[in-house]
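Below: one structure, written as structure tokens.
Heads up, one of the protein chains got dropped from this complex, but the rest are sitting where they should.
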Amino acid sequence: MAACGGNWIRGSGRKEKKHMASVTLEHVKKIYDKNVVAVHDFNLEIKDKEFVVFVGPSGCGKSTTLRMIAGLEDISDGILKIDDRVVNDVEPKDRDIAMVFQNYALYPHITVYENLAFSLRLRKMDKEEIHRRVIQAADILGITEYLGRKPKALSGGQRQRVAIGRAIVRNAKVFLMDEPLSNLDAKLRNQMRAEIILLRKRVNTTFVYVTHDQTEAMTLGDRIVVMKDGYIQQVGTPQEVFDTPVNLFVAGFIGSPQMNFLKAHLTKEGSGYAVELLGAKIPLNEDQNQVLAKKGFGSKDIILGVRPEHTTVLFDNTQNAIECTIDVNEMMGSELHLHLSSKNGDRIIVRLPTVDLTKEQRSSLAYGNKLYITFPAKVVHLFDPETEASLING
Amino acid sequence: MADLEYFKLSKPQKMLRGIGSFFARIPQGIVNGLKKLAQLVVSLFKGLGANIADLFTTFKNGDWKTRLSYLVMGFGSCARGQWGRGILFFLFQTVFNVYMFMPNAEFSGCYYLGKLSTLGTVETYKQGRKTVYGDNSFFILLYGVLTIFFIIAFIYTWRVNIKQNKINEQLLKSGHKLKTAKDDLDSLRDEQFHKTMLALPTLGVTVFTILPIFFMILVAFTNFDATHQPPGKLFTWVGWDNFNQLLAMDSASYGDTFRHVLLWTLIWAFFATFLNYFLGMLVAIMINKKGIKLKKMWRTILVMTIAIPQFVSLLYVSKMFAADGLVNTYLMKWGWISSPLPFWTDPVWARVTIIVINVWIGIPYLMLIATGILMNIPADLYESARIDGANAFQMYRKITLPYMLFVTGPYLLTSFTGNINNFNVIFLLSGGKPLSLDLAGGAGHTDLLITWLYKMTVNDTNYKLAAVIGILVFVVTAVINLIVYNMIPSVKNEEDFQ
Partner (left out) sequence: MSEKNKIPEVDIVIDQEAGVIREVKPDKLRSKKGHERRVNTSIYVTLVLMSIIWLAPFVFLVFQSFRSYLTESGGMVNYLLPKQWSLDNYTWLLTDPSSDFLRWYGNTLIIALFCSVLQTFMVLSVSYALSRLRFKGRKLIMNVVLVLGMFPGFLTMIILYFLLRQLGLTQDGAVPGLILIYVASSGMGYYISKGFFDTIPKSLDESARIDGATRSQVFRLIIMPLAKPIVIYTILMAFMAPWGDYVFASYVAFGSKPNYNVAVGLYQWVNVNDYQGYFTRFCAGGVLVAVPVTVLFLALQKYYVEGVTGGAVKG
């Protein structure tokens, strides 16, 4: 099913109007009574056909924002535009959106066919047209053989596809998905993730996707919006958010295993900077020095962040390495995840591929033994201990 | 209350602490309840104040259409093109004015309002063979109350009218379009669907419940009884006299009777609720126990007794225990007793019999409820307790009972207040008897407040006292509800259970 510009489900032969489907949120707030603020000052411009993921821990406001876009929650303040049309007070059914719920929300008393046809029948569409669309959607999702069954006769994955199918037949401008994979087991989740990517290629419209799983966010999104406690922490492509997090929270949230955070000290030496921690001293590179100097930072205490996959493990003590003791050794197959503690008691996780290890090296990775780690300047992230903001990014 | 020392206390000491804290929480319950009431009153006044302030600002800032709407309801709506709404408002205003200020003094609102303070002064008298009707206190009260309701409705509608003017004016100013009549009708199926759904029921409840209750509250302050019956006689306001009579602390007639009846009502409600509750639970546990066969049959047998209309069961059983009823005649036949047992004639016997028969009526219901809940208790709670070494009784005390109490806490409360008003059981079983000369107003030793109320109404047509009793029942129920609601842990500790 090739996508042809704006129309992805063919109508009865006539070409459908090409429509643009951007979503704009300006200063959108959600306040519940008794002054509980769920979403503070949300500003975002979602471009037409963009796949945007809202990601964050429970209670960060991502679902609430999605529901405001859908029209299921009132917008306390701010403006919401779909396609340059202000829709704050427009009923969900008139916003031309489709939504997939976490628990699928399939109508239990009717067949899958009727579930798919439901919205079209409400719009009093021609029977032939309804049939055509339903069959096409079922085809795309591979659920044609279930059309006669009722939802309770389907497995979780099948129900999920029906839920997506219901959204497809509508030809809506904006596709909203509220944690659609959270109710599936791990294996199914991986499978469906790939299918959603495929779906996106076929359906080719604007997607707004909510999840608490950062892996989903990274693999699916064109852009990610990281949220916490009702505030947007950072907006960027997966690569941007991974490489240049603007604060401690984003750095720690994205990437698995989590980034290591260590207390360190930034020292200014002439025109350059260096980071000192646990007996090691790492001079920073040109770009970093430039940014720091421009921002006028002097010597100060900082929190240093370095990802487990960016550390180098050494078996012998060399200059400028950090000495650690091994606490836990997790065998992951092609690599080991080692949980280390430094002399100060800091916990550090490192990833060590196993394929090139010698036998002595492997046996020396037992509890209590010593190990040494280093890392180059370019993988280092610097954060202010009080504001938690990145010193270099943002 | 995470007092680590608590863990060291011995069992009896912990129990004492528990009992102590229960009673300690009662005054707190009262205080919380009163606080909530006070907050309610304060917020009502605040709301009122805000509304009045808004009236002034709207007038100040409004345009001429808005201002004229203060006098002529619906003007603003019509002037802005919402003819449907405008005409409705105006019609309402006209009807109201006509009713209030009708020229024919017989039926106007003002007429009734005027007479409300005296409830009529001119008695009906006979002139020769003709009866000249004077004031009818009943209708004055009735229509007076209706008029007051009408006035309140009018003020409310007028206020809505002003509000709409304000909103519409601002909408037009900011460039929006106003809702047309078609929009309004459509929204009744969507945004305003709740209005469509609630319209008829609200009307029914207002006319058939709110209005009568309000009316009866007022009657409690009159002397409307057998000797003051319109249209022949007038009745009038007597202030707190009736309440004084009923709440008199001396041991003469009504006050004393009231205390007797109230005490029995509370005792009855207590036993009726808790006895049935625990016994029903016990039966449910017994039937539900592993290893008991034919569970469905036992349950069906008991459930059948719910199906049979209560009045048949109660009337029949009441006769069974009569002096010449089955129980007595067979007991005498078998030589166990020599004269009939005074089931219904001795006060204490009567009360016990009623409670016991009520157990017979109530256990099937409670068993059903308990069974439903028991089935929902996760089995692994019991399994882990068994591994820990608990026996059956301990498991009941530590798992079943707390879970049941948590889930049915609110139900117990409603059941208790329901039993306070359990008319059928008392009336059909004993008729409130045995009567006693010590008790006034025709009350008997097994009368509840509500059956006494019934007797006063039907036998004595003593409406004023009936109304007072009704109000007092309300007060008792409300107080209990208020206190207990602020005391039960189930509302607070939900997470402990999940």
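Worth pointing out:
Here the chain labels run A and B in written order, and each chain numbers its own residues starting at 1.
The rule is short, and it goes like this: contacts are C-beta pairs under 8 Å (C-beta built on N, C-alpha and C of every residue); 3 or more make two chains touch, one makes a residue touch a chain.
None of the values given here were measured: they were computed from a predicted structure.
Here is the thing to keep in mind: the chain we left out touches A, B in the whole complex.
Annotation: of B:Ile355, B:Ile369, B:Ala443 or B:Val484, B:Ile369 touches the absent chain (contact as defined above).
Among the residues A:Pro108, A:Gly270, A:Gly296 or A:Gly345, only A:Pro108 touches the chain that is left out of the figure. Considering the full assembly, A:Ala70 is the residue among A:Ala70, A:Ala274 or A:Leu357 that touches the omitted chain.
For chain A, the residues touching the absent chain in the complete assembly are 70-72, 91-93, 97-99, 101-103, 105, 107-109, 118-119, 122-123, 166, 170. Listed here are the chain B residues that touch the chain not shown: 138, 142, 186, 189-191, 193-194, 196-198, 200-202, 204-205, 207-213, 215-216, 219, 283, 286-287, 289-292, 298, 300-313, 315-317, 319-320, 322, 324-326, 329-330, 332-333, 360, 364-365, 368-369, 371-373, 376, 383, 386-387, 407-411, 417, 421, 423-424, 427-428, 431, 449-450, 453-454, 457-458, 463, 466-467, 470, 473-474, 477-478, 481, 490.
The rule is simple: only the chains that are shown with their structure count from here on.
Averaging Cα coordinates per chain places chain A and chain B 53 Å apart.
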